[in-house]
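Remarks on the structure that follows.
One protein chain is absent from this view; the other protein chains keep their places.
Showing subunit A:
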Amino acid sequence: MTDRLTQLQLCLDQLTDILFSALSYIDQNHDSVPLNESDPKETDTGHNPVTDYEFHSSQQELSTDIILKTRQILTIIDTLPGIGTTKTQQMETIQNLRIELNKAEQERKDTILEKEKLLDFVNDLILKVGDTISATR
């Protein structure tokens, strides 16, 4: 998983792409409209515009995409971590965490050592019990 900031940058790039593709779509698929009502409608055999209904639903879809993407960006902006903390504060936190982590690591080592001792004892006990059982039979 990428971090929030990368996500945000990706989303922004996507939004730009969507904006561009929306423009391209409209540019390539729109039907000709006469400027004056008396003018004849231009037709071009090389250009086959989609139907009005299709064009409008595509427009709807594109605009929905844009809005959704923008909302996503705004949401990510809201969840950016560490707002309002200064660099020194961050460095302090990192330092404290480092010390704490070292302590925890030491504790872990001690605990593992203790566990090993216990394990040795239990192993010993089992062996002895086994020996005696076999001896008494």
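The working rule: contacts are C-beta pairs under 8 Å (C-beta built on N, C-alpha and C of every residue); 3 or more make two chains touch, one makes a residue touch a chain; residues count from 1.
The definition used in the following text is that contacts and distances are computed from a predicted model.
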Given the choices "Mediator of RNA polymerase II transcription subunit 7", "Translin-associated protein X", "Protein BONZAI" or "Large ribosomal subunit protein uL4m", state the protein name listed in UniProt for the chain not shown. "Mediator of RNA polymerase II transcription subunit 7"
Please output the residues of subunit A touching the missing chain, sorted low to high. 3-5, 8-9, 12, 15-16, 19, 23, 26, 66, 70, 73-74, 77-78, 80-87, 90-91, 93-94, 97-98, 100-101, 104-105, 107-108, 111-112, 114-115, 117-118, 120-122, 124-125, 128-129, 132
